[in-house]
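Of the protein chains in this complex, one is absent; all others appear in place.
Note that the chains are named A and B in the order they appear, and that numbering of residues resets to 1 at the start of each chain.
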Amino acid sequence: MKTIRCITAALFLSVLLVASGAPAQQPGGTIIMALGADPETLNPGITTGYAVGAITANIFSGLIRLGPRGEVLPQLATAWQVAPDARTYTFTLRRGVRWHDGRPFSAADVKFSLEEIAGKFHGRFRIAYANVESVTTPNASTVVIRMKTPFAPFLKMLDTFNAPIMARHLFAGEDIARSPRNLQPVGTGPFVFQSWARGDRVVLVRNPNYWEPVYPDRLIFRIIPNAAQRSTALETGEVDVVTDFYLSKTDVPRLRQNKNLRLRFGQPIPALDFMFINTRRSPLASAKVRQALAFAINRDQIVLQAMAGIARPAKGPFGDGFKFAYTPETDYTRLYPYSPERALKLLEEAGVARGSLRLSMVFDAARAPLAAAAQIIRDNLRQVGITVDLVPLERSVMIDRVYVKADYDLTVQSFTSNTDPAIGYHRIYLTAPSGQPFVNATGYSNPEVDRLLALAAQTSVVEERAKIYAQVNAILARDLPTLILFDEVGVDAARAHLRNLWQGLDARDAWWLVWGAK
Amino acid sequence: MDGSLPLWRYILGRLLQAVPLLVGILVVNFLLIALAPGDPVTVLLGEYPAPPEYVARLRDEFGLDRPVYVRLGRYIANVLQGNLGFSFAYQVPVVRLVLERLGNTLLLMGTSMTLAALAGLLLGVVSARRPHSPLDSGAMALSLVGYSIPEFWLGQLLVLLFAVALGWLPAQGIRSTRQEYVGLAAALDVGRHLILPAMALSFRYIALIARITRAAMLEVMHQDFIVAARARGVDERRVLWRHGLRNAAIPVATVIGYNYAFILAGSALVETVFGWPGVGRLLFDAILQRDTPVLLGVLLLVSVTVVLVNLVTDVLYAYLDPRVRY
Partner (left out) sequence: MVASVEAVTGFTESRSLMDFWRRYRRNRLAVAGLFLVLALSLVALLAPLLAPYDPMSTSLDSLQPPGTSRHPLGTDDLGRDILSGVIWGTRVSLLVGVTAAATAVLIGIILGAVAGYYGGYTDAVIMRLTELFQTIPRFVLALVVVALFGRGLAKLVLVIGLLAWPQAARLVRGQFLSQKSLPYVDAARALGLPGWRIIFSEILPNVLAPVIVLASLDVAQAILLEASLGFFGLGDPNVVSWGGMLNHAQGYLRTAWWMSVFPGLGIALAVLGFNLVGDGLNDAINPRLHE
């Protein structure tokens, strides 16, 4: 009886499925993604630009790839072993892989890419590579990497976004930065580069020799510099996908109502938005004044208005994106709630007369949420008698002003953790080499903090890392060289007809697995 | 002296006058950007710090370390050879970059000016036929308003009305993304996308041309031979069209020609509102990216085209009206 009922139920369900026109998991169709700007190049080994990665993640592969929960999955490597002392990695490479130009792939390509391309030029991988002692290839399908010191996030950095594997036979002996190969990329990935019409679109087509089924026929990247226009294009179906980096949060409430769209909330790769405070400058050198700023700034308002409520007000010096880096004792909502009165009191104690302080606020003019945050901060500080002059600057001028010349009082910036605080967040507080962009620009230098953060980078055991971060947080929450504003919450949007989306940690990854494209 | 130079002498004179102008433009452009603060190299590096040797190498390759006069000399020499430099951000020769976008801008400008000429002439003629009638007063008032409305605001209003509220026309871009049209369908697709931006850009010049046409027509209408023709019973409309329009043609053509620089500026603004991939938007992006060679290239190109268009307009004017050749 039960069996008959089961069979009937199954039949019924399958008829239902077929009748409802459930899309069959067939290959085919085109997926159109929106980008906010042309990529600078199509070589992901020499730059970390977002648009570059978005396109080339489909053309080039890494040794591994990261799944939706951050798990390490095979890509060019089918198996790997990590020695117990975490100083040797042995990778077994996939066989039968060919480059898009037909030549066979081998371990020599891996060695070349790590040593000569990513290890030398890639902004993030360079840091990891500094820990590498040697890369050897005992045979054409094996790669052995020996480390000088263990580096906890190393394995996860061997994906296409940090260590893309590129063809040795095309780049060996060439001037990599200016090579014409950078405009005609040849990789081992699921898609082959077809064309690039600058300012308009980049077109990729399916790689018939990929070792896994590739569902879409084509990927098209449309370049739409205006954020509002990207949202419009999504609504009208002109594009299928807009990832978080290019999605204006203020459009999200409207997009949520649209039945043809599916939005994914969440931040698989945490990112922080914060305000550097130039501790070299007179009243800001006092920790009391910095704390006053923390009381005066309404982080909830910033989240509500600059991010349309789609962010999490900051909870500590490393936000709360990583559980082990968040310490409840140093939660900002307890330590520094929004309170103009307490701010005024602290300013008075620090000897700053009301109305006497005038600060400059520098920011990247092209980043709308940062601009909005700056305006709100300006208004907040006005309430406690501090005048703020807004200085919106073009990106490279801003970089020069903030990181090279340190000519600013306050600046709002955002950094991605890039999957681990050691990769992306430590640089906010570490003593910085002067003149380099995207590091600690506050002038804050605390040897104890440096020591603890270096230790945290080497420790792989989560509970021990948490203890170290607890110590660091205690110091940083008191010193406040940087005021963390909020943890970003990512919103990726796609048209509802696409299936099996977001199979990679990074929204730009795993597009060959998506089916249902028209 | 009534200036009865032969046309070719006039052209030659004007050409010679143009040369120091071009040199002046080059020098102004270059000095401007050489004196400005900031470092364009950093843009290429993306989000993270890069090895200092790489940065130094980039700096050296793009000649940013050399003294100003060396760079200027190199620049002028290059321009004369047709090389406008290499874009930092796009890694292609500036000339190629600009040429790729130029077609789209010319399309927009050309369509707008044709629309402006046709609509303006029509409006002007219709107004002139019955001066001071409600139609005339209305048209002239409208043209005054039209001349004062900023084209980027008008663009936004058109988007609000036709794209957002009514949904009749696309709000942005030059062609549809999804469909890849070919042939006639492709042309129609571009045409559809062209309507709103062309309307936004042309509005002010419709107004201007309408006013000029009207004034020119009225001027003609009172001249003796018109009155005589009317007395003879010749069809009034034919009279109006032939003589009036001919009188209006010169100022209309020269208005468009001499306003070319402003039309170009308007195009840059309209291109921004509508995401139209033309030279104007390239300029905007280049400013954001501090892409010095592209900035220089676009400024130079734009100024040179102004010189050319002024030249052509002068010659056209001189051809039509020999009195002005001096």
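The criterion applied here is as follows: a contact is a pair of C-beta atoms (placed from the backbone, for glycine too) under 8 Å apart; a residue touches a chain by one contact, two chains touch by 3 or more.
Nothing here was measured: the structure is a model prediction, and the numbers come from that model.
Chemist: Which one, A:S106, A:T137 or A:N226, makes contact with the chain that was left out?
Modeler: Residue touching the absent chain, from the options given: A:N226.
Chemist: Sort through B:I174, B:V252, B:L269 or B:A318 and give me the one touching the missing partner chain.
Modeler: Of these options, the touching residue for the absent chain is B:L269.
Chemist: Using the touch rule from the top, list residues of chain A that touch the missing partner.
Modeler: Those residues of chain A that touch the unshown chain are 226-228, 231-232, 248, 250-251, 254, 301, 304-306, 365, 368, 372, 375-376, 378-379, 382, 389-392, 394.
Chemist: Residues of chain B in contact with the chain that isn't shown?
Modeler: These residues touch the chain not displayed: 17, 20-21, 24-25, 28, 32-33, 36-38, 131-132, 141, 144-145, 147-150, 152-153, 156-157, 159-160, 164, 171, 218, 222, 261-262, 264-265, 268-269, 272-273, 283-284, 287, 295, 298-299, 302-303, 306-307, 310.
As a convention for this text, only the chains that are shown with their structure count from here on.
Chemist: From the C-alpha centre of chain A to that of chain B, how far is it in Å?
Modeler: So the centroids are 41 Å from each other.
Chemist: For chain A, which residues are in contact with chain B within the complex?
Modeler: 30, 32, 37-38, 40-41, 47-50, 52, 120-124, 126, 177-178, 182-183, 198-201, 220, 222, 224-226, 229, 232-233, 236-239, 365-366, 394-397, 399-400, 404, 416, 433, 436-439, 518
Chemist: Enumerate the contact residues on chain B facing chain A in the complex.
Modeler: Checking each residue of chain B against chain A gives 37-51, 54, 57-58, 61, 89-92, 97, 100-101, 170-173, 176-178, 272, 275, 277, 281-282, 285, 287-290.
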